[in-house]
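Of the protein chains in this complex, all but one are displayed in their positions.
Up next, chain A:
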């Protein structure tokens, strides 16, 4: 007992003080080395005088680079650069650094904290307090979109003490080059990204690697051709994603709560799941139904899944296992599985619904509806199908990001921000060891999404995520009214997130009746519930 208590105390101290302790760590680090240069310190930029020789060397290299061209005949700085007089090094460094200052102040907030992200020698994103990362990206992104010429390529080469930022800049510059169809420049930049990425560690490295690969595919027009592997392997990948973080658990628990509340009082319930996969969502619902005051209803589940390449009946296997669980806990259960390449191929007739059935119907979709936007008319067809089923409730869980913009560059920047946050949350919450199978497979899972968003086009690009606001408009105009997820769902979700370590990185946010899971300030997943508009 004593041991538990002690462990408890350290855990409390750790949880509360982890971010401040890490800040202190960085504060303390420069102190033992007394050689701080006062001149630079005044500018808010701590440089050890022992490093000055290094800095001088790099400046010389920069000077050479500015004058030469790469083997492609394209100087990395030939476009959009303001050239300073390279012989006046001190004046040039001053102007470079003063240019940097506004960015620094933007990142670290109002006080010039010595621990702004620029000064961290360890590139591990974990050391950066959450807020710093996002305002960092936002500032860079905003700078990019302004027509200021000095912003992009100059910053690419200047500061060796923040290669993480340099990496992000290079990625964005490459995407911009692709946007403007400047493939030579894009090619040079993507190679440069490869070089830079190797020197990183942790989440930043993984994100950069995946984005670089996706950009390379786009540039060389080598599109991923893994349709055959798609279904059998994507189920397994999503299972690992389930285990590696709270994301899917959040999705399932919040959707289940809405379904449970919609089913209150019904004696026959029918759930139509557009995203059955391994059926992980349903045990918790079945348990809640089993313990419902008044006894469980009879529970019918219809699962939709893609065809399997080896013609095995994956859906039936899942159905059988769920049946076993239902039998164990005493819930009357029936399962039907339907195979369909796309939800738009479904017809209302197959669901065997008739008004005399007297069953309450719920339609559930987790990360599936966005795929329909790859083909014109797909989403409309499915929404009409849902309406003709006359459900009590429709629960939709989608990624909270706009990865379906028309302009490639916007999509790219949005995806970079979103997936960086995802990878950061995976790494920092530390639920699984970084080398465990769950971690690795989750990275592959996310990497495939990245590749799809960046490199694919047309019907191939299925990861067409849209934001909650966009879904609201879509559902509203299709004839659905929102159903507020209640306080029970919120409490359950909060408790769930409190279980998943990561300090208090994960947040549940209530957004006008919908619930969003976010990492620090950035929402990642949104759950919403709908019902047919009563005319």
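We take it that contacts are C-beta pairs under 8 Å (C-beta built on N, C-alpha and C of every residue); 3 or more make two chains touch, one makes a residue touch a chain; residues count from 1.
Please note the rule applied: contacts and distances are computed from a predicted model.
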Inset, instruction - If you had to name the missing chain as UniProt does, which of "Glutathione S-transferase", "F-box domain-containing protein", "Parkin coregulated" or "Prolactin receptor" would it be? - result: "F-box domain-containing protein"
Inset, instruction - Would you indicate which residue among A:183, A:266 or A:329 is in contact with the undisplayed chain? - result: A:329
Inset, instruction - Looking beyond the chains shown, say which of A:234, A:287 or A:511 touches the absent one. - result: A:287
Inset, instruction - Over the whole complex, note the residues of chain A touching the chain we left out. - result: 1, 4, 7-8, 11-12, 14-15, 18, 242-243, 253, 278-280, 283-284, 286-288, 290-291, 293, 295, 321-322, 324-325, 328-330, 430-432, 488, 491-492, 494-496, 498-499, 501, 503-504
